[in-house]
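The other protein chains are all here in position, but one chain of the complex has been omitted.
Right after this comes subunit A.
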């Protein structure tokens, strides 16, 4: 970074600096990850591009503050709310850049402008702050409806202490040892593997080069990514609480776990579930998801997953857990195609269905019939024991895809 862009302190651009700070604070409140370093960067960036054009100013701040595609809208809105008055910029330029004032023909006018500008700007700041508040309130108001919905249907606090303890101790012991995959990285190994020349040569030096003991290396393994797609619609609501605990335990047990909840729409809750504290995590999830206990649109939600997320999370041999009862509001419309695509993009697709607890379960509903032919494994998931069985099943060495599905497919034929 150019030294000169930072060393001239705030005295020449105090207002601009302050406003950029306010702007950064507004963005931070809106959820963008912005630290003090970014504010310094932004100030340097704005100085570098100059204040000649509004769009340059916009894109300079954009380059610093935005670092994910989905932040662009927030930034855009915030920018236009915050820097709404185009004259504000003009006036600030006069404050920021002394040379511009020198260019002005009448010093009186410049002086006047300056005082006027300061006065106006303070007024404006207040107004802007108010506006920002209003804006926030509106946004909050938009979310209250769904908040209420959540509280009615999903009251985590009501979970009895016993229930919590039992579930947690059970889930804590539950490790999901999915067969590990070999990576392209190496680790030193004492027995077997390829010769590690780098380590061998360093070892040789230690002994003065008389003997050259061979050091070996072996490919490292790691668990594959685990993607959970969980149905939280009305028909699943009695299992939701336990399933969320299950997903929380899994997320904290290993890395590369991505969790999506769906009812009528798809929500990525991975970040919330990463919180260590289960209550905090679940209440965040409760806030984030807007469609608890509503209808199910399996096809549309999986389609959304395929289009927006599959390429981002299913790389590197992912295993997908699809948790749903297969009861679909759209009556199986489009489900088969989307589940088929899902299966083709992952290493293994496992369907967990709470309805399997009933002995007489028959694959009758359209949703179930659409999904069944495309999964590799079909298992119950109605209590903690079934989760234990799942863990056991997953630790088995890799079998041919869809190996255990023949009996189910036969039963489906019979029902038809």
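Here is the rule we go by: contacts are C-beta pairs under 8 Å (C-beta built on N, C-alpha and C of every residue); 3 or more make two chains touch, one makes a residue touch a chain; residues count from 1.
Going forward, contacts and distances are computed from a predicted model.
J.: Given the options "Nitrogenase", "Oxidoreductase", "Sugar ABC transporter permease" or "Putative carbon monoxide dehydrogenase, ATPase accessory protein coxD", which would UniProt use as the protein name of the unshown chain?
T.: "Putative carbon monoxide dehydrogenase, ATPase accessory protein coxD"
J.: Which listed residue, A:276, A:312 or A:400, touches the chain dropped from view?
T.: Among A:276, A:312 or A:400, only A:312 touches the chain that is not shown.
J.: Considering the complete complex, identify which of A:25, A:185, A:238 or A:364 is in touch with the unshown chain.
T.: Considering all chains, including the one not shown, the answer is A:185.
J.: Can you work out which residue in A:25, A:198 or A:238 touches the chain that's missing from view?
T.: Answering carefully, the residue with contact to the hidden chain is A:198.
J.: Even though one chain is hidden, which residues of subunit A still touch it in the full complex?
T.: Those residues of subunit A that touch the unshown chain are 1-2, 5, 33, 35, 37-38, 41, 44-45, 48-50, 53, 55-56, 58-60, 62-64, 66-69, 72, 183-186, 197-198, 200-201, 204-205, 208-209, 212, 306-307, 311-313, 315-316, 337, 341.
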